[in-house]
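The full complex has more chains than appear here; those shown keep their coordinates.
Residue numbering begins at 1 within each chain, and the chains themselves are lettered A, B and C in the order written.
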Amino acid sequence: QDKPLLGVVSISATEANNVRYIQGATKAADELGWKTNVVDAAGSADQANAAIQNFAQLKADAIIDMVFPYSSIGAGLAAAGDAGIPVVTWGGGLGSTVAATNGSGGPMAIPVVDLMVKKMDGKGSILALTYRTGEVCRNREVVMDEIVAKHPEITVTKNEVRIPGYFEDGAQYANAWLASHPAGKENLAIWGCWDDPAIGAIGSLRAQGRDDVLVYGINGNAQALENIKNGFMTATAWQDSFTEGYNMVKMLKDIKDAGGAWQAKAAEVPAVLVTKETVDAFLKDHPEAIK
Amino acid sequence: MSDVAISARRLSPGTKAALGIFARYGTIIGLLAMIVTFSILSPAAFPTVGNFTNVLNQASLAMIIAGGLTLAVVVGELDLSIGFAASLHGILITGFVVHDKLPIPLGVVIVIALGAVIGLVNGFIVTKIKVNSVIATLGVGTILTGLAFAYSAGVPIVAGVPEAFLQLSLGRWLFGIPNNIIVMILVLGGLWVLVERTPLGQEIQAVGGNAVAARLAGVNVDRIKILGFVISGMCAALTGILLASRLGSGTASAADSYLLTAFAAVFLGSATLRDGEFHVLGTLVGALIIAFGFNGLNIFGAPTFSQYVLQGAILIIAVGMASLGRSLAER
Amino acid sequence: MAAAFTRGAPQPGGAEMTVPLLVARDIAKAFGGTQALKGVSLDIAPGEIHGLVGANGAGKSTFIRILAGLNHPDAGRIELDGRRQEIGTPQRATELGMSFIHQELAFVPGMTVLQNIMLGVPKKTRFGLTDWRAIARDVAPIAGRVGISAPLNASVKGLSTAEIWLINICRALVRKARLIVMDEPTASLAAGEAERLFAIVRDLSASGVSVLYISHRLDEILNLCTRVSVFRDGRSVAELAGDALHRPALVEAIVGGAIRDTQRTATARARGGVVLEAKNLTRVPKVRGVSLELHAGEVLGIGGLVGAGRTELARLLFGADRPDSGEMALMGRPYTPSSPAAAVQVGLGLVPEERRAEALFLSKSIAFNLSIANLDRVAFGRYLPLMNRRARTSMAGEMIRALSIKARNASTPVGRLSGGNQQKVAIGRWLQRIPKVLILDEPTRGVDIGARTEIHRLIRQQAEAGMAVLVISSEPDELPELCDRVLVMAEGRIVRELTGLAMSRKAIVEASYVEP
């Protein structure tokens, strides 16, 4: 094996955003002449640790941990550290021996929540679909809490979705919430800590023919953008995962070159707020976002 | 010899009869009690035609896949591939309709046929190679996940999903009843007739009740087991199609979570009417308990953690009432 | 002894000299290392009642299972109507006009009587749906003739083993078959039911249907059959017909030598004090006010018709069910067992009626099955709770020898034994433990004459050593042969006590029909 090896451990290689990041990373790796191996940890931190250890065994040149917080991959980091392999995270934060991170999704929520509160005129009810086990989602929930706290006339109902099962959960929570929030009484909004639960909720809204509820997601996956185009979703924040993946791999080369002199750092790529008004222009700039 | 009558602990015939009713209808009584309770707790939002329609609409997909699973368990096997299969089918139908521009009915027919083929493969591995059904269907399910990946490269198929496809599950029909509910009633009704009212259904029940006896009596056990898997596979395909239509996309692993829901419904149902036997009507009751439990707890606004606790408790209590009634009545 | 060895030439036992309906030649079959059939041949003429006998493990059931398409022969050929057939599947066997009553009870617990009768039988339909009403009309007369008293739409749950047997018999009759094979059909039946079956068998024969009839009860064989094939150790060793067909010839062919007769050794023995006592024991609807005393050193028999409540009574005594009312005492102290475990603890043992479902662990070894009620004896000691496997194996070896269980060794899974040998394992478990009270429910069901003598001898030996034994048997000859005293039950009550010379087959059968 002459080509340098890049090991990628994904929390869910079937999730759209993860897929785009992997595509970006793979593209950069190809340009660098590296080989990419992807392991799907299927949501299990234990599997992720195992996969990182396996890459350490393989003497990979660098490892990307996707979404698992650095605090949950202790054994993996230890193995990689022993083997002298740099580990970077996407959405997993910077800590322990992590060399770099991006995609820390918390701040992405700010423009979306701001817009939501503005459109509600500062009063009404929100159904928040949360997922606290995930670091990113938890950060976004904190952001939302802080902003909404400034508007005492807004009441928030929070429901935890599961992985897998987020579509179904989103739909069922929406069903129940809608039953006690009939149309025309107040301003209503549904917010997903990422797009998919919100998309599940849209299914429920459409099944009931409710169009009085504004729906917000985050990440800007293709389906969310499609829904914005069609008027079922109000806004999402598009995370340029592809570029994040791409940049991160390019940075990995710098990390390797710098060796012991490298200073851990965050290298964020800003998110883009996409709404009904901006979606067409956005898609012109980023046709890849919906392909 | 002591003269204390052992009969001190005996139950009167009247009590036994009452317990017998609990044994048969315990889960149904549980379902009704739950609906009444939630109606009292949330009188404005819970007991409305709209909410009930929504709950049924939402639960239809789980009911269809659970109905199929019922056939697999009735013949005495487990089918763990259904969730993964439904995910794959959702991707396939979207791909067929969006990329290959197949007419929707043709796509539906092809995907359901594929579901039957997957069932056939499961059944073949279980009956001919004699691999335990847990391993066989888990293995096949894992392979299907891989195929879903291969087909979609993990990227959901979203763009260009035609409105007509969405209308499959969003549409309403007679008296404004959502299509999903109508499809669910047709499927479960058909399965019920098949199992309970046809000669083939007798063989299906016999194989599940005692495969050795069925074989000795000349029933073609393998063929019946394969049939169970095929029906399970077809129902999974139908659920995958309707889910893709509901979500407007084909996404890998979108339907994976149906596996546990379907199992819960089927096993809950097995406590209904007949003791510990699986049957279609029971599955229906089980699925309703799960759906109304989830919805009612939510509407009442219980915090997340207590929702889990109460959901778990509902499962146990619904079955526990029936089981306890039965074992006391039979003492 | 002139055991006529007339293999090959069809005998004119009532049937015409035509092409045999079924010819089997040199059928061989091995299971793993066990050669179950080494080459058996047999032919059956149309309308003939052909007997098949042989010791436990001789290969009778294996032969039947091959005819039924359940096992595949390693060698040999089978012809029907002179045409060679590969049977292959049970479905094919049915198509060829054969129908079977297998040795092992086959029923689906969750189904009704009618559903069980129709198991695997093509059913009438209306608009594609099962037409139960029409089916019930067709089945009812046959069920009545067989003697099924339960309503056709009743659940089989709670029916006695005998009643379920009748269902199996009825199933075989409902199919219009040309050859009906019956593997020990009367093993679970009492005299009345058996008589009914004999009448049916004769009718079948008269109407041209052939019957292959397997039994360990030689009287039945001699009464019914015109020709009898004998299997020994996987070979057909004799075919007896006409004058050559009589009891001594059969016995000799079966065991390949003489056999100790089933003579009672001691008739009047001193019996000890009361060990187990029941007063007004009731559990509706099967047991109604039963009182009995069981003495140390006696063998007490319980006779009666099917469904008389004997099994239920045994279950009450053993703590497997709880009585509605009544009292029990053991060694003079109140005895209220809350479970079989409690009963075993204080010195009871039970050999249940239905060995496969209630007694045996079919996938486990003989040693496992024998030791499960004797675990204290295979432990290294109180403080070292490890199992002494050597002790276990040698204990099992003793029992295998004592009961002449036909098996390769103590680690053979019990499921691979022939029916009779399985029964010996079920009994052996308790003979090893030596309980104060041993209850045996149909102990020699399916056991060949040699082993039956041996089991009787062992039971009596235990009684002589002071054990109190309660034997339930539906076989009319068994109780007088084995017991010191017989109680007859009818409809849940004890209707007669017989002792000494009054204990005859005739007296027991008569008492069974007493209106309580």
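Everything below uses one rule, namely that a residue touches a chain if its C-beta (ideal position, glycine included) is under 8 Å from a C-beta of that chain, and two chains touch if they have at least 3 such contacts.
Nothing here was measured: the structure is a model prediction, and the numbers come from that model.
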item	value
Overall stoichiometry - one representative per chain kind is placed in view	A x1, B x2, C x1
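Definition applied: only the chains that are shown with their structure count from here on.
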item	value
Chain whose Cα mean lies nearest the overall Cα mean	B
Reference chain A; chain at largest CA-centroid distance	C
Separation of mean Cα positions, chain C and chain A [Å, integer]	69
Distance from the mean Cα position of chain C to that of chain B, given in whole angstrom	42
For the chain B and chain A complex, residues of the former touching the latter	42, 44-46, 48, 50-51, 54-55, 57-58, 62, 148-149, 153-156, 158-159, 161, 166, 169-170, 178, 180, 243, 246-249, 251-254, 256-258, 261, 291, 294-296, 298-299, 301, 304
Chain C contact footprint on chain B (complex, rising order)	1-3, 5-7, 9-10, 193, 197-199, 201-203, 205-206, 209-210, 212-220, 274-275, 277, 331
Contact set on chain A toward chain B in their complex	12-16, 18-20, 22, 157-160, 162, 164-165, 167-168, 171-173, 175-180, 199-200, 203-204, 206-208, 221-223, 226-227, 290-291
